[in-house]
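Every protein chain of the complex appears in place save one, which is left out.
This part shows chain A:
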């Protein structure tokens, strides 16, 4: 298929608006009489609120309202951005209240102030006196699971949120059959999204008495439902508007602020209230990435085939469930397609602790388990004296494989080509030979890691996408989707898809970027790398419908049957010859104003995609390790992805750049730290939390192996989250190659690496 729009690196549809500052973000909505909300946060990791005396704060001029748990609805609600489950047994854990009477982490929302401005609100917070009964803080899963440990949530014995897993085949039999058994323990850390735009929402009550919430979210339609649940009011009484969003990475796939800001406006008679978190608040009081501890045991045959694997995982979900055990389950199901084995047993356990709430974050459990499994595989390859790439090639999945548990099939698979391309790019063989006998304190090494991932959540989650198109008088169109642009570029690829189907230039597709639950089609939002693939199906359908209507109308105008017509370059043409029949604009004008046949053309579709497409890829990394300090420098890094057909190479490459950068931070320097006794955060700011700077990131090589995924009308698959997934293990494996030291913990910061080198007797 020769493409005019899909596959082209067209400029982002929002590029100009964003660089000129015209794009409106939540903070740009300023209303008359707007008040400011602020949150009083617990200084204790675990404490019961005995008494709150807000009388002094209330008396402060300019204070319009003070809220405690007594003043807001006490409905328990779930915050995770998942589609509502009709089956209550499968719903997310409802363990949150708008304000709490029991603080479960340092930063938990205990009370709130609504005041005429920031300064007054900040002053008022200081005047609220809270009496706490301090409880033992449980800061590690081990402490929380200890017998007799206090309960963080009274209804959750052992502080274990869930421990369901899965079993494929007979693991004990597989271990018996294996020639070798290998075991490893690996661990990841708590990190934070650090998206550019902090969490922010504002809300007011409109003239119909409905609550309007403007919010920086990935999931407006889901937010409507959650606010309804939290306030205990019909969902239709809530309207959620999502303007431009400055990034989320999963932290906004969650209802962090909206129930509270809704309660705030209700408390002040419906006046507009803005609630904006500082970076320091954002880093502890929204969401983090779950830290995991893994124990892996693997049976391998003499010739290097994986026979069976048993993974035990403990995930630290912090103070509230949020996405909770879904993270452990999703990670555990998406990685397994990569190396089909006769037996695989997965035993995850998600545990509450008195730390900030872990939720969705780019990769949703996959970066964690991929770090563990891909590191483990290199350890095995080394013990078997097999090249790590050879080892993987012996075990990789092939097209046609069907996941035994969820029934998803591998219909396109370019992982072998990805590996071959990555090997070439980094000059694997040449450098491997060159680095064979290194002396001195600076050693170089090469490493790689693979991943598999899904495109959306089917069959675990509902995968519904909606699109609506209106044909204008001049042949251009408006496109409305329920899917959310949060910086990743989805609006642009949808415009390309419409342009492609309708045979018009991309600049004739006007994407309405704002989602408004009153107006926008239903879609669950930006997560699970789903939109290009899932929403793309709805967009394709809506565009095809419009095209059909246009050609039918043209038939009426020209007597040329629709099946003989096509649209190219914004003209109606003969399908067989391409000869122009008339401009599309002429047809469009007639659809509006033909006194007999006028019927403006629109389409409004929803697509329930009951499919999933596996994506694959690799990171290849070259590092230099300073044995004397433990410092790791990434010299070269390449990501090669099979995400099916690439709709926009420039946007896709940008996505990979961001993901690799994030992966380097995850690998080497990022970690939220807490005081080991009190659970107080030590580095919830961007100076002390070591997000890599541009100086820490080498040039990032990006390449794509473009397979064609048959379940997508455009052959595309997911790309949003995946680039981060294999980065940390590839770097880790490169360090292993350079030094022979098997690092087992993230981040691999100098001190930790140095200590490992010492332990290994390297220095």
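Methods note: contacts are C-beta pairs under 8 Å (C-beta built on N, C-alpha and C of every residue); 3 or more make two chains touch, one makes a residue touch a chain; residues count from 1.
Quick note on the criterion: contacts and distances are computed from a predicted model.
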Per UniProt, the name of the complex member that is left out, chosen from "DMSO reductase anchor subunit", "ABC transporter permease", "Nicotinate dehydrogenase FAD-subunit" or "Cytochrome bd-I ubiquinol oxidase subunit 1 apoprotein": "Nicotinate dehydrogenase FAD-subunit"
Listed residues A:24, A:295 or A:631, member touching the removed chain: A:631
Sole residue of A:251, A:535 or A:749 that reaches the chain not shown, by the stated touch rule: A:749
Hidden partner interface residues of chain A, rising order: 440-442, 628-629, 631, 669, 673, 675-676, 682-683, 687-688, 690, 692-696, 749-751, 754-755
